[in-house]
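All protein chains of the complex are present and in place, except for one that has been dropped.
As written, the chains take the letters A, B and C, and residue 1 is the first residue of each chain.
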């Protein structure tokens, strides 16, 4: 049971920012970090979501842009993410060809879905929920093409583990899959295993890629594939039950601007985090391989950029 | 197209261990780490799966046992994992009460499923696949009861990110979910948000727990809930296409002992990794809270053990 | 043999900053970091010494100020540094009583020497070298009073090792000593050992302190004593032989403002680095001691500040 009139709060409007937040500071926003930050630090900063705003990721995206450039130049490695699900709109996997997928296809529309038809459906889903003052989430799929073999390591720092940490450190992320993910548990080993073969150009390849480009913590040269789930935005303009910092039950209605679906904005964040992990691992691999030697017979040819090497 | 007769290989039998592996060393096992280890290090050790055997996790489980003891003593914190899915047998969530779930219920049967009826079904599924020389995977659910508030941190080392890395560093893991996970993307914000309320004893609680005990990277005092997907075992005794280290296509049949489903064995591994992450974070929290102070009004009462404190 | 006329360079003057550096960019300053930065990065930024300017330490001093406050509040721990040598002026050890030494004594004069008579001598030495366009170095002594017992660890991260790294990371530092240091090698074991005794108040103490407050990597509760050597400033206004980036031999005369002795400025830098190391170690010690317990009988009483503890 709540006590008295609902607290009317607002998330930032350009014109009345300071004012709106004063109201919101009285009550914790459900499923938002402002309560747990307060539990931990005993200090709140509610303006703009405070320190937990997804705006924090701007530094990640900037650093990721540099990482992408180095990866591209060194080995033609390309990191591409796109929206594959918005609420109940699921982009069928067979409609995206990872071999040919390109940046422009993704950036072609506002929801960053490479298929125009499904992009429309996603935009409609977001619009529908916006008018109701509610929010929705979805899934970002991320792939890495031309990733060199041998990145990652065998125990605690498996490549999929580092990618999982990186992705799950993004605001609102609730799940991570590599390759076949949770659906892979529906297959038997004989259905799931990726058989090896020699392709026309003498490269050792796998016919399928349920491993998602990583086996035993180490990249195998196939396309790395991941999926990251993002929950619906916590801040909504519908009345919700909550409590104040002083432990009084109340109701809360968030007013002003808010983003009904963050998933399209998460696309560059996921790309950035994946690129940063890969560059770290590439540096580690070069440090080791360059000094201690690796077996060149087992590597793929790199599209190496001309570097002024340490001579 | 493969060249000539299938290579017959075996995974270890107690009686003929050395012999069996000699054969297997010729060909890479599909979806197994031995190919990628070779790509990275240029050195193979195939006996017993070599360095990639899940036996590596014994040290994790041993360390986790100590972490669990400290957590239990300090704050009554309890880490419990169980098998919630084996191939197509899915334990319905409503059949497990996380509030009352106890260790004995889980250890009651060989598949570590707390529901006896579903345990039987899982055992039957494993037996069925065993006789066919095939393998299956599944899902481990892990919960943490009485986790203190305030563990974790806001940016790269969000608690869910650290747990994801820990879980995804286990052999054969392909996916990680916290709270509502991927299924949460089917809800709207108003359906998904965990509303706050004051319980009878003056504790600030949430009515639902789709956040899975963590909001914005920091524990909120509710039960932490995770799910980890494990793929079917890679080593099977059915004929598969593969290549040798010398890049010759061939066929491979693994003989001897092998585990048709590793999921029950993954239960203590998941518990151990979760306990280690939590103890690390508890130590970090104590270091900070003890020296810089935290707001006692916003903490839950701990069931603290009597310590000889630094005075 | 040099080629042609000396290059006239200048270090920054408020009025002509940009202009002066243009000249200096042609030649490497002897014993200055700008050559090695160029070897490593292939990029030079010569204005104001570039990235190697000691101005970089401002962030360390700011962070150290916070660390000092926490240390003071938690356990009355006090970090104090002073100039004990400038070129050939050596402050005799017996003229400083570490038990009673206070901040004001040190800050009483511009060279930060707690003895006024020697401060005068140091100032005179600096003035003498300034007019000759030359520079001098010296030694900073740093002590820590009321350091809790048990900080540090036994192997790679011995407390003296961490302090050494911290001090030797300061610009121009060339040597570090803890306790008896190099002079201690002139003593025999029976002369050097610090015998234990019980003082009037029941505290276990050592009669001498040649260990410098640390034994086997861990603080013992006595005053921590260190000495850090700083070389004479590299940038001087006297003609020196050098080479340009293009490998042409030349001569260089630095013009404009430059600091003939950085040692007094190093005092707050040393204090800051020592305070940061101690706070790190105190946090580690609290994390461990609070959760795993330590023997209270063997600790000194702390002057603990009132904290809102995790209950």
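The rule we apply is simple: a residue touches a chain if its C-beta (ideal position, glycine included) is under 8 Å from a C-beta of that chain, and two chains touch if they have at least 3 such contacts.
Keep in mind that this is a model prediction, so the values were computed, not measured.
J.: Going by the touch rule at the top, give the shown chains the omitted chain contacts.
T.: Looking at the entire complex, the absent chain's contacts are A, C.
J.: Among C:120, C:157 or C:280, exactly one should touch the missing chain; which is it?
T.: C:157
J.: So which bits of chain C touch the chain we can't see?
T.: 28, 30-42, 51-52, 56, 85, 87-88, 129, 134-139, 149-150, 152, 154-158, 160-169, 171, 173-182, 184-198, 202, 204, 206-207, 210-212, 214-221, 227, 229-236, 238, 240-243, 245, 247-249, 260, 285, 293-295, 298-299
J.: Which positions on chain A touch the chain that was left off?
T.: 70, 74, 148, 279, 282-296, 299, 301-302, 304, 307-311
In the analysis below, only the chains that are shown with their structure count from here on.
J.: At the chain A/chain B interface, shared numbers over all numbers used: above half (same) or below half (different)?
T.: Mostly the same residues.
J.: Can you pull out the residues of chain A that are in contact with at least two other chains?
T.: Expected reply: 42.
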